[in-house]
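As C-alpha cells, the structure follows; a few thoughts come after it.
Note that this complex is displayed minus one protein chain, with the remaining chains in position.
For reference, chains read A, B and C in written order, and residue numbers begin at 1 within each chain.
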Amino acid sequence: MSAETLGTLQKRLAAFASARDWGQFHSPKNLAMALSVEAAELLEEFQWLTDEQSGRLDDARRERVRLELADVFIYLLRMADVLGMDLMKAADDKIALNERKYPAERVRGDARKYTEYD
Amino acid sequence: MSAETLGTLQKRLAAFASARDWGQFHSPKNLAMALSVEAAELLEEFQWLTDEQSGRLDDARRERVRLELADVFIYLLRMADVLGMDLMKAADDKIALNERKYPAERVRGDARKYTEYD
Amino acid sequence: MSAETLGTLQKRLAAFASARDWGQFHSPKNLAMALSVEAAELLEEFQWLTDEQSGRLDDARRERVRLELADVFIYLLRMADVLGMDLMKAADDKIALNERKYPAERVRGDARKYTEYD
Partner (left out) sequence: MSAETLGTLQKRLAAFASARDWGQFHSPKNLAMALSVEAAELLEEFQWLTDEQSGRLDDARRERVRLELADVFIYLLRMADVLGMDLMKAADDKIALNERKYPAERVRGDARKYTEYD
C-alpha cells in the first residue's frame, strides 16, 4: 500500500469534484446511488463466471475488475467525507460488533449459519 | 483517521474469516455479490428521503448509515485482498484516468455532461 | 397491454436461451445477479437527476429507461420460470401481506412511517 492515507485521498476527490462544480450532485442520497451502480458494475464482471473461474481472471477482466473496485472505493470515500464519517473507525466498530455476534468457537464450519449471516 | 492501515485491517478481516472457516465462501464472485448487497442496504436508508433530508440524518439513521458504510468497506477490502489488488493504487490509477477523461476546464458547471458521467 | 401473457413470454425467453445453449448459465444464483445488474443499469439513468427531472425525461433517456425496464422484466420472468414460481400469484400474495402490515387508515400521510417501510 502506498503511504497515502484515506484522508489525503478524500481531499483529492473533494478537490476533483470542486474543480468541476460537481459538489452540487454529491448529496448522500445520490452518492449512495452511485455506489450501488458501481458495485453492480463490479458484479457484472462475475455474473456468468463459475466460482472457480472467478478466482483465475484473465488479464483484461482482471484490469476491469481492479478499476471497478477503485470506483466503489472512490464513491465510498466521497460519501464518508460528505457525511463526516471516519471509515477506519466505522470498520473497527463493525468488526467488534461482528466478533460479538459470531463468536468463532460457535460458528466454525457451520455453513448453514453462514448462509444466514448478514 | 486512525493510524491503522488498509493492510492491517485486511489482515484482521482475513483472520476473522479464517477463524470461522468462512474462507471457503469468499470467492471473488460471492464477495462481489456481498458487496452489492451491502451497497443496497446503504441505498435503502436513503430511498424515500429527499436530497435535502439525506444531508441531515437523525442520529439513529446516521448510525445505521455509518455501519452500512463499514460493511461495504469491509467487503471491498476483503475482495481486494483475495484478488491480490492494492486499493490505494487502483484509486490513484482511476483518478488519473478520470482527470484525463473529464478535464476541469471543459466540464465545469455542465450538469448535462455530468449526468452522462460514468 | 398486448394480449400476450406472462406464460407465453416466458416460453419465448426459454426458447431464446435454449437456441443459444445459454440454459447452462441460468442458475437461480446467476439470474439473481443478472437481475441486480439490470436494476442498477436502470438506477444509473436516474442517479444524478433531481426527483423532479426524473418525472420529465427527454426522449433519448426515456427510451433507454424503457429498455432497462424490459431487461429487468426479462430476467424476472426467466428466474420465476426456472424456479417454477407464478409471478402473478406471488404479487397477489405479497399485496395481501402488505395490506395487513400497512392498514391504510393507520399509515395515511405518515411520511416517517413510510421511510421505515420495507
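Simple rule for what comes next: a contact is a pair of C-beta atoms (placed from the backbone, for glycine too) under 8 Å apart; a residue touches a chain by one contact, two chains touch by 3 or more.
All of these numbers come straight from a predicted model, not from anything done at the bench.
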item	value
Hidden partner chain, residues of chain C it touches	1-2, 4-7, 9, 12-13, 16, 19-22, 24-25, 27-30, 32-33, 35-36, 38-40, 42-43, 45-46, 49-52, 54-55, 57, 62, 65-67, 69-74, 76-77, 79-80, 83, 85-95, 97-99, 102, 104, 107-109, 111, 114
Contact set of chain B toward the excluded chain (per top definition)	25, 30, 33-34, 36-37, 39-41, 43-44, 46-48
Contact footprint on chain A, counting only the chain that is left out	33, 36, 40, 44, 48-51, 111, 114-115, 117-118
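The criterion applied here is as follows: only the chains that are shown with their structure count from here on.
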item	value
Interchain centroid distance [CA atoms averaged], chain A/chain B, Å	2
Where chain B touches two or more other chains, by residue	33, 36, 40, 49-51, 111, 114
